[in-house]
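Yeah, one chain of the complex is gone here, protein chain that is, but the others are all in their spots.
Order of writing sets the chain letters: A and B. Residues in each chain are counted from 1.
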Amino acid sequence: MFDLKKHVKARSIDEAIALLIENPGARLIAGGTDILIKLRHGKQGFSELVDIHDLPQLRFIKLDENNDILIGSGAVFNDIIESGIIQTHIPMLKDAAQSVGGPQIRNVATIGGNICNGVTSADSASSLFALDAVLEIRGRKTKRNIPVSDFYFGPGRVDLKKGEILTNIRISQKNYKGSSGFYYKYAMRNAMDIATIGCAVSLKTKNHVLEDYRIAFGVAGPVPMRCKITEETMRNKKVSRKLLQDISQAVEKDVNPRTSWRATKEFRMNIIKELCVRATKEALKRAGEEI
Amino acid sequence: MTIKGFRQITFSINSKERTLVIDMRQSLLEVLREELGLKSVKEGCGVGECGACSVLVDDVLVDSCIYLAIWADGRKIRTVEGEARNGKLSMVQQAYVDEGAVQCGFCTPGFIMATTSFKEKCHGKKVSHDEIRKAHAGNLCRCTGYQNILKAVEKSIES
Partner (left out) sequence: MAVGKPVKRIDAIAKVTGRAEYTQDLLKPGTLVARYYRSTIAHGRVKTIDVKKALNLKGVEAIFTFDDVPENKFATAGHPFSVDPEHKDVEDRLLLTRDIRFMGDEIAIVVAKDNIIADQALKMIKVSYQEYEPLISPLKILDKKARQIHEGSSNIVGEHEFAFGKNVDEEFKKADHVIKGKFETAMVQHCHIENHISYAYMDDIDRIIIVSSTQIPHIVRRIVGQALSIQLSRVRVIKPFIGGGFGNKQDVILEPMVAFLTLKLDGKPVQINLSREECMLGTRNRHPFFVKVKTGVMNDGTMTAREMDVISITGAYASHGHAIASAGGSKQSSLYPRMATRFHARTLYANIPVAGAMRAYGSPQIIYALECATEDAARKIGIDSVEFRLKNIARQGDMNLLSGKEILSCGMAECLIKGKEFMDWDNKKKEYEKYKKGPVRRGLGVACLSYASGTYPVCVEIAGTRIALNQDGTVHVQVGATEIGQGSDTIVAQMVAETLSLPYEDVRVVQAQDTDVSPFDTGAYASRQAYVVSNAVLRAANELKTKILNHACLMTGKGKKALDIKKGNIIDVNTDNVVMDMKTLSMDSFYHKERGCQLTAEVSFKTTANAPVFGCTFVDITVDIPLFKIKINEIINVHDAGVIINPVQAGGQVHGGVFMGIGAALSEEVLIDPDSGYVYNNNLLDYKFPTFMDIPQIHHDFVETFEPTSGYGNKSLGEPPVITPPPAIRNAVLDATGVCINSLPMSPRNLFVLFQKNGLIGSIRS
């Protein structure tokens, strides 16, 4: 049994917001793969829950009239894997979704939960960073949009105020159309593991030149991050082996990996410098480039 | 009458409808084992790391240890107890027996539910070893090295 003191079920987004305001100590629970484990381990602060598990209003993946991709925060990873829209337009996000945990986890864990718990290792986060995803956050009578890169304050801390809820993630057409991407997860196992380093690369080429280059990492710092210096340096560079070496060199200045019991800073840095090369290579391959 | 902290839920369990009043704090695993006596559902970790408690909820594979029982309201739950009918094993169960995929047997019910869900998703389509591995990566087994389980999955897909 979970040491729950209070549990209220929300039947709509509005009700969820109202219940969060009514119960200031309560947390949202969606898939439960994070919250229920914390509860089981006796962590404080999770004993009151507002339940948005499988709320239909939040569970969708669609294209809007501008051909922007909208992913409901309640979409589970398996929804993303099986979505024709994602498979066609952002295979990188499918890579990321597929790398999460195991099948049971992917069947219930939501992308919204993955983002909102604020961990740097979230597999979906680096891809969303690379795609300049925008989060739609609703509160009572408020609605705001915030780029995912501004959402993280620090480990476990995100820009959600009391009574606010992440409703969907928008990936605008300009950020995915014509782009090729790849997510490379480095972990100690091929499944049921958290990323030691996650690397998402999204790029566009024209005449074998990098027209656009974006690279984002998970676990390369306290929160997921983009490598802006590297990106700017690589833009308009010719696709070559040398380019890959340059990326590997440049990325070092962008990242800030830490030592933990799981891996040392030096180890992570070595992986970062290798992963950026391999992820870029795979993304280039998807773009039809040869190296 | 409602008692604080208790909820009434109605759901289908192995094709039979049941209504129960349950403690909201219970996991689906606990309700299946303790209220319904479905002891095939095993607890190996309690935190979604081993898959021994895997069941199907609306034909979707989930870890019942990290699934609140109240979420089962209105849904269809399947456990391994419902798979053998009229004294006959399901094709998946039979394949596990035939291929020597069972040793200590503690992970077996969860594995069989994973294979059952996988088989139903495949619709007889040919699958690769990698797909089989991926579809069973949330179920840990410490006895078999997964070798005969792979054979059993292959066999149950073919049949």
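The rule is short, and it goes like this: a residue touches a chain if its C-beta (ideal position, glycine included) is under 8 Å from a C-beta of that chain, and two chains touch if they have at least 3 such contacts.
Values in this document were obtained by computation on a predicted structure and should not be read as measured data.
Within the set B:L56, B:L140 or B:I157, the residue that contacts the chain not displayed is B:L140. Within the whole complex, the absent chain has one touching residue among B:E35, B:D98 or B:E154, and that is B:D98. Counting over the whole complex, chain A has residues 1, 3, 42, 102, 186, 188-194, 196, 245, 248, 261-264, 266-267, 270-271, 273-274, 277-278 touching the chain that is not drawn. Residues of chain B that touch the chain left out of view are 25, 38-47, 49-50, 52, 79-81, 83-84, 89, 93-94, 96-98, 100, 102-109, 112, 129, 132-134, 136-137, 139-150.
To be clear about the criterion, only the chains that are shown with their structure count from here on.
Between chain A and chain B, the centres computed from C-alpha atoms are 29 Å apart. Of all the residues in chain A, the ones that touch chain B in their complex are 1-4, 7, 9, 29, 32-33, 36-37, 40-41, 51, 53-54, 78, 98, 101-105, 107-108, 190-192. Residues 23-27, 30, 46-49, 51, 54, 60-63, 66-68, 70-71, 114, 134-140 of chain B touch chain A in their complex.
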